[in-house]
Structure formats: structure tokens, C-alpha cells
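One protein chain is absent from this view; the other protein chains keep their places.
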Amino acid sequence: MRRPRLRQSGVVLAALLLAVLALAPVAARLLGNAWLLALATRAGVFAIAAVSLQFIVGFAGLASLGHAAFLGIGAYALLMLAGAGWDEMALSLPAAILAAAAYAWPTGWLALRTRGVTFIMITLAFGQMAFFVAESLAVYGGDDGMPLDRAPPLFGSRLLARPEAFHALVLLLLLALLLAARRLGAGRFGRALRAAREMPGLAASLGFDVVRVRLIAYVLAGGVGGLAGWLLAVASGFVSPALFDWRLAGQLLVMVILGGVATPEGAASGAIFLVLVEEGLSAADEHGRIVLGALLLGAALWRVRRGRAG
Amino acid sequence: MSPALLLVQALNGLELGVLLFLIAAGLTLVFGVMDVVNLAHGVQYMLGAYLAVAFLPWCGSVWAAIALAAVASLVLGALLERLVFRHLIGADHLDQVLATFGLILLAEEGVKLLFGPAPRTLPVPALLSGAVPLFGGLHYAVYRLAVLAAGLAMAGLLWLMIEHTRTGMRLRAGASNAPVLAALGVDVGRLFARVLALGAMLAGFAGAIAAPIVSVDPGMGGPVLILAFVVIVLGGAGSVRGSFVAALLVGLTDTLGRGLLDAALIAALPPAAAHTAGPALASMLIYLVMAAVLAFRPAGLLPARGRA
Partner (left out) sequence: MSVLAAEGLCKSFGALAVTQAVSLDLRAGEVHALIGPNGAGKSSLIAQLAGTLAPDAGRVRLEGADITRLPPHLRARRGMARTFQISAVVGGLSALANVALAVQAHGPRPLAPFRRADGDAALEGPARAALADVGLADRAAVPAEALSYGERRVLEIACALALVPRVLLLDEPLAGMGHAEGRRIVALLAGLRGRCAMLLVEHDMDAVFALADRLSVLVEGRVIASGPPAAVRADPAVRAAYLGAA
């Protein structure tokens, strides 16, 4: 009966990390350090991205290395709408979600014709395709990308221009997403997805269209990835093809794996943890990523050994 | 496009194709036979280039530097197999992703630490400098032809090895049906070690011979790795023959397709639209080819025999 306690400890850890993020505005003000608040916001945005990826990796059992494309599409949707003066959140946020989901649909349909290693490679390739398209958009800065002129208005107000307000929005969205993901996992669709992951042959024999179930999960995850991309663009005030970079997709996958693929709150914890560690290491030393690389390698080998032992 | 320009583009495409083949050959076997995800294979290409750059001042000859880089890549591959990849056989794909992603960070930052982030170059060997005249007043660099020849020679050697040696026979058996290997009493671990070291050598060699014509920087392995993935998906995982065909297809599509598409768009669209759509479409081309192949032949163009 170890599992229920473990699962609960995962929730507790995620709640603790969320509480830490929630306290960031206070800490930033007390210490007079705005970077702390920006860091916490960034961690929250990546947590949203990781939860969306966990939906494919954990619930559907499909390791995707193309998730950064959805972030990129969400961000570019905002940039393009802003160019036309339509950056209003009530408009641009749904548009970002829809645009990312619209890319996820056909590419997911093709990628889902395969499984395992090939699926990983194909998602990566489609991610790269989006990267090259973004790079070729000379109007939007091409290779270099472009800054956003302003934070998107929220129903016409300038609320999101205040870092604290945007931070609160990110945390609220993260919380809502976590609750929704847990609920989804426990619902009929979640159960069908689980059956499709663990016993695809059985699921099909019962009458589930396994590919369709997986595709729905993929498109949903893509849409939420677009949401994360919109938030990331607002958080950094800048949109560039780097958002499509496969290293970012790899990082997202690493966040999900580190947090334990099984639960959305694990993915959120993994993301918050990795963002804090990475920023901490880079702040400490310009080559801090070496340490991160060694940590990931060590963690992987440790996990493999533990997996073999029991 | 003039016929001479077409020829230049075709040669460029073939050259990119053989380089991609050298990178994909080892990788497709590691996927197909061992079912191991190796994201760090692009790093071998990058390290091959840096090794050549590092060896040059030490040995004074580009030829020797390239040869030494290939040998050092083999040793490095064997070393990494011992330290890392050996433990990943049969592990969860996600753990393989985690481990090899960690390796990428380690290698890229390590190279930045040793060589600095600025791009490096390797000179073209004196013997191969210069250009041969083509018809129509165009010239083609001798070194690029040499890269093409070297790549084809390597592909030929690899083909001989796969068709005519015991290791090659086992690889073919393993790619079409992995469990058979163990059942036949083949030491799968040793076979894997050889494939990995050989794959590292081929990728390192590709990096070294590409070094004089590309900019050598820590991130150079990434885009090449993804193209190699496309090659593997197109050719069919585990199929070296498929990878060869797919690599040339990708190389030619990317260069030739770009040129032809530009010409076609300029002819068909107003200039402004052509200049916007052209580059975007051109960079999508090979992925669209991949999508088309996936739609009709999910197992690839030339899947390893016995695989559905």
C-alpha cells in the first residue's frame, strides 16, 4: 500500500512548490529583487507547458519531442494578432490555443501512425518544421524574432502590464489546469486513454477507437501548449523561433520525466524544480548547464538501475 | 534555373545526402536492432568536427586531423557505450531520452568551455582546394566533390561489411527480428557495443569532413540529428539500405527542391508573395515528403525485411 501515500506526497510537494511561487511577489518586494518575481512567473508558465505534455506522455504513453512547436505557435499567434492590434487577451488567448491545436491535429494524425521511438522522431521532425517556418517569417523578425510592444490588454484594461497581476493569472491558470487534468484523468476519457496506453489491443476489442482517443489527447495537449506559449510570450515580452527549438521540447520532456510521468502535479513539480535549478545554476556560473547535464544523466542511470532492481 | 545551376544544386544535394547517411547509418541500427533512443548522436558529429579542429595544430595536416578525428570518435563511442549506453539497453524510452539529453548538455557546454562559443573553421586541404569548371561558366569546389566521394566510399565499405561479415549478418537478422538474435546465442551486448562505436565513428568522420565547409559550433549537431531522424523514418528504422536511399532523397529534396520551388513560385506568384512563401515552403519540403511517406507507408520506404 505504498502507492496512495506516494501519490499524496506528490500532491503535497506540488502544493508546496505552488505556495512558494505564490509567495514570490512578497519576497520580490521585500528583497527589492524583481528578478525573483519574473523567475516565479516563468516557472509557473513552464509548469503549465509540462502539465500539457504530461497529458500525452503520462496518460497516453506517447513520448513527444515536438511539444515546443505548440508553445511557439501560441506565441506567434499572439505576435501576429498584436501586429494587427488584436492582442486583447479574450481574443488572442483562445486564438493561440486553437492555432496550436490546429497544428496538432494533422501532425498528430500522421505521427500516431507509428509508436515508440519512431513517434519520438516524427514529433521532433514536425517541431523542426514549425521552427523553420517561423525562421522564414521575415515580417516577424525572421531568425531574430520580435519584441511585443505591450502586454496584451485584458478586456481593455492594462492589468497584465503589472508583473504581479500577470503572475497571479499564471498561477490561477496553472491551478485550474491541474484540477482539470486530474479530473480528466479520473473521467471516462481518462480511463479510455489509460486502457489505450496499457492494453491497446484490448481497448480496441472493447470498441474504443484507440488512434482517435490518442489523437484527442494529442490535440488537447497541443492546445494547452499553445496557451503556455501565449503566456511565455507575455512573460518574456519577446517572440522568436527559439521557442520552437527542439532543446526546449527536450527540456519540457525532461521536466515531465523528472517529476514522474504518472501525474499532472508531478509534471508541474518537475517543471518548477528544473526552472529554478537551471536559472540558479546559470546565475551561479556561465557554464552551469554542464552540471545540469551531469545531473540528468545521473538521474537517468539511477532510474534505470532502480527499475532493474525492482 | 539553368542546367549548370541545376547540376550544382544536385551535387550539393548529394553531398548533404551522403553526410546524412553517415550520421543516420549507425543511428538506424541502434534504433532498429536495440530499440534505443539516442538523441546524443548529433553530438558525435559535432565532436568529430571539433576533434579535427583540435588535432590540426598538433599534427599539422588536415588529412591527418580528419583521420585522427575519426579514430578518436571510435574510441569516444566505445567509451560512451561502456559508461552510458550499455545501461540503457532495454530501459524505458523516457530514461533513454533523459540520459542522452543530459549527454547533449554535457557535451555542448563542455565544448563551449574548452573552445569558446564562437564558431571555428577547418581549412580545406591544399591538394583539394580550388574548383573544377562545369559547363555554363559555373565552378564546383573540388573539396565538395571529395566529400561526396569519401561519403560514397564509406557507404560502400559499410555495405560490404553488412553483406559479407558475420557482424553484418547478425545486424540484418536483428533489424528484422530482434528476439531471434538472442535465441541464436548471439552476444547482443557485444554486437551493440560494436554498432555504437562504429556509428560514432561514422558520425565523427562526417563531422570532420564537413568541418571545412560548415561553421563548426557547439550547436551544429542538433539540426543534423533531426534530419537524420527524418532519414531514418523515411528509410525504415533498422534499414541501412533504406537510410541510404532516404538520405539522398532528403539531400536532393532540400537543395534541388529549394531551387526549383523558388523558380516555380517566382514564375507563378507576384514577387512579394513569392519572397514570403518561398523560404517558408522550401524549409517545409522535406517534412512534407516525410508526411506523405508516413501517410502511405508508415513503416518507411525500405523497411528492414520481416517488419510489417
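Note that the chains are named A and B in the order they appear, and that numbering of residues resets to 1 at the start of each chain.
To be clear about the criterion, contacts are C-beta pairs under 8 Å (C-beta built on N, C-alpha and C of every residue); 3 or more make two chains touch, one makes a residue touch a chain.
Worth saying up front: this structure is predicted, and the values here are computed from it rather than measured.
Engineer: So which of the visible chains would the left-out chain be touching?
Structural biologist: A
Engineer: Looking beyond the chains shown, say which of A:Ala165, A:Ile216 or A:Leu276 touches the absent one.
Structural biologist: For the chain that is not drawn, the touching residue is A:Ile216.
Engineer: Please pick, from A:Val12, A:Leu30 or A:Met199, the residue that touches the omitted chain in the full complex.
Structural biologist: A:Met199
Engineer: Can you work out which residue in A:Arg158, A:Arg183, A:His287 or A:Arg306 touches the chain that's missing from view?
Structural biologist: Considering all chains, including the one not shown, the answer is A:Arg183.
Engineer: Which residue numbers on subunit A touch the omitted chain?
Structural biologist: Contact residues on subunit A toward the absent chain are 180, 183-184, 186-192, 194-195, 198-199, 201-210, 213, 216.
As a convention for this text, only the chains that are shown with their structure count from here on.
Engineer: So what's the Cα centroid distance for subunit A and subunit B, whole Å?
Structural biologist: The computed centroid separation for subunit A versus subunit B comes out at 30 Å.
Engineer: Over in the complex, which subunit A residues touch subunit B? Could you list them?
Structural biologist: 57, 63, 65, 106-107, 110-111, 113-114, 116-118, 120-122, 124-126, 128-129, 132-133, 135-139, 246-247, 250-251, 253-254, 257-258, 261, 287, 289-290, 292-301, 303-305, 307
Engineer: With touch defined as at the start, can you tell me which subunit B residues reach subunit A in the complex?
Structural biologist: Per the stated touch rule, the residues are 31, 35-37, 39, 84, 87-88, 91-99, 101-110, 112-113, 222-223, 226, 229-230, 232-233, 237, 275-276, 279-280, 282-284, 287, 290-291, 294-295, 298.
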